[in-house]
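With one protein chain removed, the remaining protein chains of the complex are shown where they sit.
Order of writing sets the chain letters: A, B and C. Residues in each chain are counted from 1.
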Amino acid sequence: MQDLHTDSLALHGARVREVIARSAPKDPVREGHRAPSTPEVEAELRRWYAVMFAEGLSGADWPEEWGGRQAHHALHDVVTTEELIRARAPRMVDQVVLASHLILQFGTPEQKARYLPRIRSAEDIWCQLFSEPNAGSDLAALKTRAVALGDGSFRINGQKTWTTDGHWAQMGLLLARTGTEESRHRGLTAFLVPMDTPGIEIRPLITIGGAHEFNETFLDDVVLGPEALLGSIDGGWQVAMSGLEVERFGVGGNVALLAQLLDDLVVAARSLRVDGVWVVEHDDVRLRIAELTAEAEAAHAFVADCIETILVGRDQPGDTAVAKILHSETYNRISRYAVHLIGSGELGDNPDAIAAAQRLEDAWLWSRALTISGGSSEVMRNILAKRRLGLPQAPRP
Amino acid sequence: MQDLHTDSLALHGARVREVIARSAPKDPVREGHRAPSTPEVEAELRRWYAVMFAEGLSGADWPEEWGGRQAHHALHDVVTTEELIRARAPRMVDQVVLASHLILQFGTPEQKARYLPRIRSAEDIWCQLFSEPNAGSDLAALKTRAVALGDGSFRINGQKTWTTDGHWAQMGLLLARTGTEESRHRGLTAFLVPMDTPGIEIRPLITIGGAHEFNETFLDDVVLGPEALLGSIDGGWQVAMSGLEVERFGVGGNVALLAQLLDDLVVAARSLRVDGVWVVEHDDVRLRIAELTAEAEAAHAFVADCIETILVGRDQPGDTAVAKILHSETYNRISRYAVHLIGSGELGDNPDAIAAAQRLEDAWLWSRALTISGGSSEVMRNILAKRRLGLPQAPRP
Amino acid sequence: MIDVEDAEILRSTAREALGSDLTLGHAADLGWTGLLTEETVGGAGWYPLEAVLVAMESGRAGSPSSWTANAVAAAIVGSIPELAAQAAGLLDGSRHAGVSLTHLAPLIDARGTISGRTGKLLAEREPDVLVLIDPDVDQAIVLRSDDAGVEIHEDVAGLESTRRVYRAELDAASAVKLAGGRVAELRTAAVLLLAADTVGAVAAAVEMTTDYLRDRVAYGAPIASFQAIQHRLVDLTVFELAADALVRNAARALAEDDPDAPRLAAAAHTYTEARAVVAIDDCIQLAGGIGFTWEFPLHHLLRRASTNAAVFGSGRASADRLAKLGGW
Partner (left out) sequence: MIDVEDAEILRSTAREALGSDLTLGHAADLGWTGLLTEETVGGAGWYPLEAVLVAMESGRAGSPSSWTANAVAAAIVGSIPELAAQAAGLLDGSRHAGVSLTHLAPLIDARGTISGRTGKLLAEREPDVLVLIDPDVDQAIVLRSDDAGVEIHEDVAGLESTRRVYRAELDAASAVKLAGGRVAELRTAAVLLLAADTVGAVAAAVEMTTDYLRDRVAYGAPIASFQAIQHRLVDLTVFELAADALVRNAARALAEDDPDAPRLAAAAHTYTEARAVVAIDDCIQLAGGIGFTWEFPLHHLLRRASTNAAVFGSGRASADRLAKLGGW
């Protein structure tokens, strides 16, 4: 497998670098500060997303009739992500990727024709309306109700939270309850919702890093026509679970972030004096950085392995949960140690060191998004206990 | 309170040191190798225990009629334990202390008259027959049955495990089920059992340190007369729980062990070359030892505080569980790091360093006894979740 | 020495007072600024344990007040005969102090004036009086913000959100020096007050997280009923209790002029500084999404503990001191 692709991957990497050099926004991305903060930045970002689709840096895995590329291979996306991270260029919005795949899988021909081109042109940014204040990790508990009005349309009432990009998205992917209150995962239905539909109100939810990335979304008598239905009535769980599959390879390229954090840590540490001494001259600091490097290499090795086994169909249950734990918790530990170390000393005036320190602080304050969202580390451990280790469930007598 | 006792405690400490210098066995104790390995060592140990009782290093808290001292204060026992640890002199057997207190609290006048003097003279060593192969931490699950024979006597059948000192004890404190199989903690009864009663068989259970400290005990149609009953029939749980109180101050003096481990670590580290370099010259090693020292000081501070609050009756629920976690887990971490560090280098020929290294190895291999027995760290955390934090129990629908 | 019961009363009184946004003036009215200063110059006497107990409550409340800086500065200023009269303004809260740990030797120029940059100064507003204490030598210097050659500016980098961090740039400033005297004890006290503040922040974070998870339901049960969560909350509590005991134990030793006090203070700082940050970071994880929002107070406590960890010497410096005092 590796021999087959090495050349193709190297070529692809070079092409991605070329596209980035030519078209990516000039301001480097900040971890945890991804949503655009001004109309100018937003315009620039949409322009770049359109380029990404046009150049096959996004959506290359779609069917050819919708703009995908025949020569595409899953590893190309891993390479793309790595290159984007290295260049600190904006990556595609996860929710856009999710919506694309679900529309391709569950959408009617009309839905595909209407939404897919608008995704490729970046006219439509998508957000996800799944989580609720009392149903974060436990989606089957969600309460937002969709009542069928008899004419094929639905009236929606409820509250959503953690709506990433909701404040600048045109479209939302909504999960609402069409079954009884007790129906859990059996009574859910998925909808495609224009965010300017009357009755939708968005309020910002500011992160601990001070960024406006997330929102609360209030749905008050929102009426959706039959064309908004994605998949079948009460078939929403299937749609949501299918979405989880999309993220399978996602973590692949992301581990490149760990190497970047370590590079920043070394850059900052080289300019840092703690208690009057250059800190990299201390064994304990050098060895601690080495320890973190080893952790990052372990995460990287596991993820690389994981991609290989998935490609040959020999992955084990829960491999992606293991990858998520390794990546997100190492990301947290590296950035936490770095901020702590830098805070304990005098960084001096080296602009590279100051920039690296700022990135590390951004990363630390963002790190809990990685260990909490998309299934918290605790939920991942529950899943692994059950699926990977096959441990018995606590009896409920 | 402190002013009141400072002088008295200093005097007591001096007296304990004098008694140790005069009478303690010459061979220093090894952690986890406490039970005597030869008849000569056993004789020496019993002689010393008798001295400890005679000199008030043990049993000073008993009522005066049974040999206790009026001027005794709970802090004296803390000082005694500290001094014994510092001198590496044998400490009193926990099970003897336990049996004494339970006989004093629950025993009939005849039982007191019969057993207490034999404890003071060290003719009787006691062991505890509580744990079973399928009821370690969960005593309410124990299965050993005591069937009343109608004439006031009982026939006992079952199996006990983790019988500390069972192989050289004269007496055992037994907990057996007199109620139905489902009676849990309500159907248990305590008995005083001569270990030479027909039907009792003892088999050694060797520790991971290679020591014979524990045993398995098989009870096969063991018949006990009514005089063996301690407390009331079906009142065994009360007896067992009262025993837990005895250990309240136990951890007090024991934290002195942590300081001793750290001293040994420093002694060994001073003679240690790792990868060709004296290891104490490395910042990382010096700071790691400092970290462990800080942990030990934290455990020490909490325990000292705990004793003070217990004495003025302002202790909080679970304080002793916190003390046990801090002491036992710090003991494990210090000894584990020490053995790891020493194993990574060349210790040289300094006999003090070699002896220190051996003690640290003993300590590490013994450390899990501290974190597992007497309520494992996991059980302590369950207790603290419930009693200290008042956390809700998982619902059982 | 304050007994168990009195300590409880002091803590709960302080907690109540800190409930509202307590400023330096209120703290002075409550007598907190005088807890380290001799009675002869208007202080309450030598009460480091009481000061530490109140500092824990300040940390718990995330209080902006910089009364601890005034308490340390008043004691230093009050012990210098030529400045003693100026202690009053620090004790009554009319003047704000900033205290920093700064290697003094490199700052003292040939003419005996002071030039260079100070360490970080933590205060609720720009300080009027600066006290720089050397980490190794028992020496301190006192400067006034309106002295010639003293320029103070706010340090806007860094995580702090409940207080402010300042630096002073000194240019041939004249300063009053204090060598020996009470410098060593007050340096130890200053370390302990920060460690105490951190312990308070941890206590608040752990309690806040525990209370939140007691009510919050997931998968049909309160999150705090899940055993894996319970054990982590217990571990956080055990750390908090041990750190609290260690800081108080060191303060008690300091109050009793026990020669072991500097070693215990170094142990307290070593034990708390990195662990506290990890503990509060773990609280954010346990609290889930809500803990990740700006409105929920956990991140302010995280920022506070993170700043405290290093504003008066790094944890590794304390560990190094602990090693040296231990003789290895």
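For the reader, a short list of remarks on this structure follows.
Definition applied: a contact is a pair of C-beta atoms (placed from the backbone, for glycine too) under 8 Å apart; a residue touches a chain by one contact, two chains touch by 3 or more.
None of the values given here were measured: they were computed from a predicted structure.
Interface note for the absent chain: among C:Tyr166, C:Phe226 or C:Tyr271, the touching residue is C:Phe226.
Looking at B:Ser8, B:Gln105 or B:Ser137, the residue that reaches the missing chain in the full complex is B:Ser137.
Take chain C: the residues that touch the chain left off the picture are 226-228, 230-231. Annotation for chain A: contacts to the undisplayed chain at residues 1-2, 266, 269-270, 280, 283, 286-287, 289-291, 293-295, 297-302, 304-305, 308-309, 312, 314, 322, 325-326, 378, 381-382, 384-385, 388-389, 391-395, 397. Not every partner is drawn; the one left out touches chain B at residues 131, 134, 136-138, 141, 161-162, 205-208, 210, 274-276, 282, 284-285, 332, 336, 339-340, 343-345, 347, 354, 357, 361, 365, 368-369, 371-373, 376-378, 381.
The definition used in the following text is that only the chains that are shown with their structure count from here on.
Remark: chain A and chain B have CA centroids separated by 53 Å (rounded to whole angstrom). Counting only residues that touch two or more partner chains, chain C has 220, 316.
Multi-chain contact residues of chain B (touching two or more other chains): 283, 287, 394, 397.
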